[in-house]
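The complex appears here minus one protein chain, its other protein chains still in place.
Chains here go by letter, A and B, matching the order in which they are written, and residues are numbered from 1 within each.
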Amino acid sequence: MYNGGKILLGILIFLALATFPFYNNIGKADVEPKPSIDTPAIQKLSEKKCIEPTAFMKAEHMVLLNEWRDLAVRDNNRVYVAGDGKKYTISLQNTCMKCHSNKKEFCDKCHNYAGVSPYCWDCHLAPKEGK
Amino acid sequence: MGIDRREFLKIIGASAAFALGGMTIVDAIVKDDAEAAQYTPEPGALVAGQWAMVIDMWKFKTEDDRKRVIDACNSAHNIPDFGEAKDEVKWIWDDSFEHAFPETEQKYLQASLEKMPFLLMCNHCENPPCVRVCPTKATFKRSDGIVMQDMHRCIGCRFCMAACPYGSRSFNWSDPRPYIKHENPNYPTRTKGVVEKCTFCVERLAKGEMPACVEASNGAMVFGDLKDPNSKVRKLLESTYTIRRKPELGTGPNIYYVIRGADNA
Partner (left out) sequence: MLEKALEGSRKYWTWVIFLLAVIGVGFIFYLRQFGYGLGITGMSRDVSWGLYIGQFTFLVGVAASAVMLVIPLYLHNFKKFSKIVILGEFLAVASVTMCMTFIFVDMGQPTRVLNVMLHPTPNSVMFFDFLVLTGYLLLNIIIGWTSMGAERKGFAPPAWVKPLVYISIPWAISIHTVTAFLYAGLPGREYWLTAIMAARFLASAFAAGPALLIILAMIVRKLTKFDPGKEVIQSISKIVAYAMAANVFFLLLEVFTAFYSSIPGEKNPFFYLYAGIDGFGKLVPLMWISAILAVIALVLLIYPGTRRMEKTLAAACVAVFASLWIDKGFGLTVGGFVPNPFGKITEYWPTVPESLIILGVWAIGALVLTILYKVAISVREATAGIEIEH
C-alpha cells in the first residue's frame, strides 16, 4: 500500500477523536436528572401544574420562551393565553422564576445533564438562592 | 453492489418525498400548539400614535431633583456604573446647554441657560437613523413610535452608535453585572457586547404606568401622545416655546425642551 503507514495512522487518529465522547464517559454514572419542583410558591398551589401540561413544557419550553421573548419585546404582546384559557404575563423573571425560584435544582439539573448552557442568565437575573 | 443510475435516482426521489412528508407532519404538530396558545397586549396598557416628551428644566430647582429622576431610571433598569466616561452606559443623563445643543452656541448666552443642565435621552425619532442602519432589525420602531432595542438579537456591530447623532446609544464593552450597585430583580440586566438605550419604559407603559423618569420628575417632564390633539404634550407645545436637539438632520426627535426667558427663571 502506498503510504500505508501514514494512512493507518490517520485513520487511528480519526477514530480516537470520533469516539472521544464514548470513552470519555465510560464509568460515569448515568443517572436521569430529576428537576425539583419543591419551592414555597409551588407548594402553595392547590393544583401543581405549570402553564401548560408537563410533557409539553418538558419538550417545548425553549421554543415557548423563544416565542415569548419575540412577542413581548418586538410585538408588545405581553399576555400569554394558555391552552386552558388562563392568562399569564410573559416574563421569565417575573412569571416563570417566581414559581421556579430554585434555578439550581430545576433549570440547571437538566441543562447540565444535557450539556447545554442557555444564555438566558447572561441578562436575566436568577432568583436569589442560598448557596 | 450493483446500483445503476436509475435505481439511485428512485431512491433519492423516494427519500426526498419521505422527508417532505415528515416535515408536513412536524409542521402540523407545531401549528397545533401555536393555535392553542394566544397572545394579547396587557389590558390596561397605555397606547399612543407617537409617544413624545416635553421637558421643562426650569422646574428642576435643585441638583437633587435631577438626580432623583436619573436614579429612578438607573435603578429600575439595572444601569451599570463603570466609573469611566469612555465605557459609560447612559439611558438618561444631564449635560450643559452647550453640549446638548452644540450648533446653537453663542458667546453672549442668557445667563440662566449657560449654567442650566439639560436632561438628555433617546429622542425616539420619527425617522430614526439607527433603525435604518441596523443589519438585523434588532433596533426597530414600534407602532406607538418608540424606538425599541431587542437585546436578544443585537450582534453588537455598533452601526447604530455611529448613526445616532445624539450619542444616545451605549455599548457594553464588558459584562455590566459587576458594576450594578443594586440589582432590581424584576428587570433584566444586559450582557457584554450588546447596545442598549432608553426604551421610554415599555415595560411600565404595558402595565399602564408612566415612564420612571416622568413619575419621579414632579411634573417637570410631561409624557403623552403627539397624535392626540387633546394630549398634555400637544397643549404644552402649542402654548410654550420649545426646541429640539438637531432638528435640521431630519430625524424628527420627539423630546422637546421648554425654553424660558430670564425673567421666568
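The definition used in the following text is that a residue touches a chain if its C-beta (ideal position, glycine included) is under 8 Å from a C-beta of that chain, and two chains touch if they have at least 3 such contacts.
Remember, it's a predicted structure, so these values are computed and weren't measured experimentally.
Undergrad: Could you run through the displayed chains and say which ones the absent chain touches?
TA: Contacts of the unshown chain, counting the full complex: B.
Undergrad: Can you tell me which of B:W51, B:W91 or B:F159 touches the chain that was removed from the display?
TA: The missing chain is touched by B:F159.
Undergrad: Quick one: say which of B:Y39, B:W58 or B:W173 touches the chain that got left out.
TA: Touching the chain that is not displayed is residue B:W173.
Undergrad: Name every residue on chain B in touch with the hidden partner chain.
TA: Output for chain B: 85-90, 95, 98-100, 102-103, 129, 132-138, 153-159, 161-167, 170-175, 191-195, 246, 249-251.
Operating definition for what follows: only the chains that are shown with their structure count from here on.
Undergrad: Calculate how many whole Å lie between the centre of chain A and the centre of chain B, each centre taken as the average of the chain's C-alpha atoms.
TA: 30
Undergrad: For the complex, which residues does chain B have touching chain A?
TA: Per the touch definition, chain B meets chain A at residues 33, 36-43, 45, 78, 140, 142, 144, 148, 150-152, 183, 185-191, 202, 206.
Undergrad: Along chain A, where are the residues that touch chain B in the complex?
TA: 52, 56, 60, 64, 69-71, 73-83, 87, 89-90, 93-94, 119, 122-125, 127-128
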